[in-house]
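First the structure, then my questions, so here it is.
Shown here is a partial selection of chains from the complex, left in place.
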Amino acid sequence: MLLSRLRAAVLGATGLTGQRFISFLHDHPLFKVALVTGSSQSAGRTYTEATNWFIEGTPPESVGGLVVSETRIRPLLDADVDVVFSALPSDVAGPIEHQLASHGLPVFTNAGYHRMREDVPILIPEINPGHLGLVRHQQYNGGYIVANSNCSTSGLVFGLRPLQRYGIRSVTVTTYQALSGAGRSGVASMDILGNVVPYIPNEEHKLETEPRKILGVLRDDHIEFADFRINASCVRVPVLNGHLESVVVELEERVSVETAQEEFSTFSGAPQELHLPTAPTHPIVVLTDPDRPQPRRDLTTTQQDHGMSVKIGRIREKDGLLSFFLLVHNTIRGAAGASVLNAEFAAAKGYLPVRGVN
Amino acid sequence: MLLSRLRAAVLGATGLTGQRFISFLHDHPLFKVALVTGSSQSAGRTYTEATNWFIEGTPPESVGGLVVSETRIRPLLDADVDVVFSALPSDVAGPIEHQLASHGLPVFTNAGYHRMREDVPILIPEINPGHLGLVRHQQYNGGYIVANSNCSTSGLVFGLRPLQRYGIRSVTVTTYQALSGAGRSGVASMDILGNVVPYIPNEEHKLETEPRKILGVLRDDHIEFADFRINASCVRVPVLNGHLESVVVELEERVSVETAQEEFSTFSGAPQELHLPTAPTHPIVVLTDPDRPQPRRDLTTTQQDHGMSVKIGRIREKDGLLSFFLLVHNTIRGAAGASVLNAEFAAAKGYLPVRGVN
Amino acid sequence: MLLSRLRAAVLGATGLTGQRFISFLHDHPLFKVALVTGSSQSAGRTYTEATNWFIEGTPPESVGGLVVSETRIRPLLDADVDVVFSALPSDVAGPIEHQLASHGLPVFTNAGYHRMREDVPILIPEINPGHLGLVRHQQYNGGYIVANSNCSTSGLVFGLRPLQRYGIRSVTVTTYQALSGAGRSGVASMDILGNVVPYIPNEEHKLETEPRKILGVLRDDHIEFADFRINASCVRVPVLNGHLESVVVELEERVSVETAQEEFSTFSGAPQELHLPTAPTHPIVVLTDPDRPQPRRDLTTTQQDHGMSVKIGRIREKDGLLSFFLLVHNTIRGAAGASVLNAEFAAAKGYLPVRGVN
């Protein structure tokens, strides 16, 4: 049977994260953007008209001409889609994602709404590939919901996973988070120009909780959370893209700087083995210059990287504490790119339908 | 006897910290700026001509007309000064401050050169007034050197001192440091615009060491350092003035948010008791809005504050850890204002000469 | 008769311009803030609670405790006010200002709604004091409306007025406008960080029209516009406060740099003669350093200036064209300060009631 690309819907496609979804999906080998949704102001206009495109150049041609639908259940079901990507705000995401899954659709979501549900995995295929199996316990009629993590979490877990074998006792993380994390109009310029703001609503709670779920162990129908404390302090800084995080890890076993560097550099997982289209060659890139990583300069090491690798630098060890800085592209590895990789992984594992050419 | 104001020299008076010294001293009740020194390019020009004045308005009249001297020992001794304030870079500061003290002069310095010497106090009169006594052990002929702390240290110790009675086990501090900390041309705009840089040479070492000296106990001729570990991560951010610090303190005794707030708000010391001219009414000001303190908005609470109070906000308690953010004006409480306050305290304690009116 | 301060209402008091009104009026010798209005969200809360205060420190005590009213006609009439200051958005301002004037109240407004009406003066007392007389032609029952100019206009006219005697043929003005001109949340940080945006809706039209009215001649019941062309290009830049304008004036008579400098420096008007409380000593301050004026450094020359003087620098002359840069504080001289000065001038000219002490 000749296979066709799966028909994908992108919910909330006109916002910053939605644009990243389009950017990853418009020429994807497995998926084809069949439907884009947006707010009632956007609905009825073409994607190009409705979108204030923030990425270099202009919206891709294959999507730019699609007419934006409102984010409602009916047009979504009518569109004969095979898979749904959601860049919706959390409160809007909850009910509609639930409905779509109930109608048998696989939903890969960036929204936080279902993330802490016992039967929903926060999937990062390099880190917890087995958690995908949790969706079998979702009470949907064939459909399911797979979440990616919060943007700052997506960086932190890459800094912790390679250290887990040395016994993590506690983690202190302090962030420098980019404006795009709050969306297109989330931070007023009068508030942040020449300033930093030591408060991001709910962010610290997510960063203290989600990593323990992601790094936990799948016990049949639920995740047993990893057993260490995380203390998070989250700050907005005047940077466009890229969350920098200062991480201090207390370990049971002393880990030298060289060992840590080795563990980070050689870390690899399922997406690399499976050569998934969106997988970076190296999930973690260690930078050795003394003043790196820097958000404006180090988000992409090469164009092949797609912003999917996490950068780590300034690794230091003292008094049994391992300290380092890590940098993650918040709207790519921390949002859209993460969900696209999740869907690729699900496809490779047989969790997505196949579609024959008519 | 009618008393006259003491004749003060300001070394390195044209730089950012030097300007703050001038700003504090030009109309001071105890001191009168008698001499300003600068680089060889500045020497021979008036202070106004030689200075790219960064503070509001223009250089004060009483100083603007002074001719800048080179920072050499001879003109300094000739000028008949009673007290020296030093805003010199550390490497230049070392030998000349030593010479001036050897010639019997009291030197209040912002430079780091002598700071960790066993017989030099890092004085913050609200915190360790007794350490001033250490100068008696300096082998100078009547002169002495009193240092203020590094700028990021000056904030941290205010966050720690009121908690010390509860038993500090360890401290993790992560900073958001302003551009002015690197001096007028220290950070190129191409490096920091829309960026943060996770490296400030030597800063982390200072921040891990100096507070333990300041919070230590004077044992006759030396300080016994406070016995807890500090882990520091220091980052430059695109902010003009004001170092923000994220602090996590592990305490022996559990301290509630309310208790911490009370301890911070009511903290007071010798400068307040003595009503020293540069002392803020409250050394620590607790801000209760959820997104404060912010460097651009909270450096001065009132004009009477002079930038000398430390702001603390977002106090949180969990798992026996007390977390909060603090903000300090790096070139005022962290530099020039600190040394001026030190000199005022020294005067009140009889460590400065008096000068009669001729 | 002992005189009491006039009871003033400030409409739209919680926004950036409203805050500047409060800042000027809270301890004013002629006016006393009796009523503050805001949006329905603000109404019912105290001014301090309702306001995200952007100026240094905290809202002044005498106003901070006032309860914010909604901006409706009834509470305004009930409050027994003598004079109204309006910081409302233009569309909201139109009808309510009209109603208040109809009820006999003098209204000093920053809103643009009535500005181009034939019987409403755009008053700048240093420049067109006689235009105040135009209010006699307004068909209100004792009340009247006096507008201040658009913020960028308020700078330009100070650059043109002293040159008008040399015959202005044409003006080309290009702006660098601050974020605060768009209000507290007007410009999203994602749009302006590391960027400039060459478009401000309606701004160019205002800047090409209003100065010709202000610099025009009062002919009984209307203003004869000044007879020269203005070409304006307006750009938003990442600056908090202060509009910088590049001005090129084609003059009938050649004017040397020295003459221009002299004309600007010595320019003075009615507010200076009358020693009005908010009048700057010199309405125009000429800066001679080659790289000034700069918005972040030159908005206030001294604290006495209150941000009410316009700074001019880099005056050049070539080919019969006089070029220079000017800087105006957009929310002070370009908004709130302007209207307060207008009211002071109106009081001095007998256009305001007097209120005896009961």
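Letters A, B and C name the chains as they come in the text, with residue numbers starting at 1 for each one.
The working rule: a residue touches a chain if its C-beta (ideal position, glycine included) is under 8 Å from a C-beta of that chain, and two chains touch if they have at least 3 such contacts.
Worth saying up front: this structure is predicted, and the values here are computed from it rather than measured.
Count of copies in the whole complex in this file: 4, from one repeated sequence with 3 chains shown in place.
The definition used in the following text is that only the chains that are shown with their structure count from here on.
Per-chain CA centroids place chain A at a distance of 44 Å from chain B. Taking each chain's centre as the average of its CA atoms, chain B and chain C sit 41 Å apart. As a whole-number value, the distance joining the C-alpha centres of chain A and chain C reads 48 Å. In chain A, the residues touching two or more other chains are 193-194, 238, 240. Across the interface of their complex, chain C is touched by residues 54, 56-58, 193-194, 297, 300-303 of chain B. Looking at the complex, you find that chain C touches chain A at residues 16, 54, 179-180, 184-194, 238, 240.
Against chain B, the residues of chain A that register as touching in their complex are 172, 174, 176, 193-199, 229, 231, 233, 235, 237-240, 244, 246, 248, 290-297, 313-314, 318-319, 321, 323, 325.
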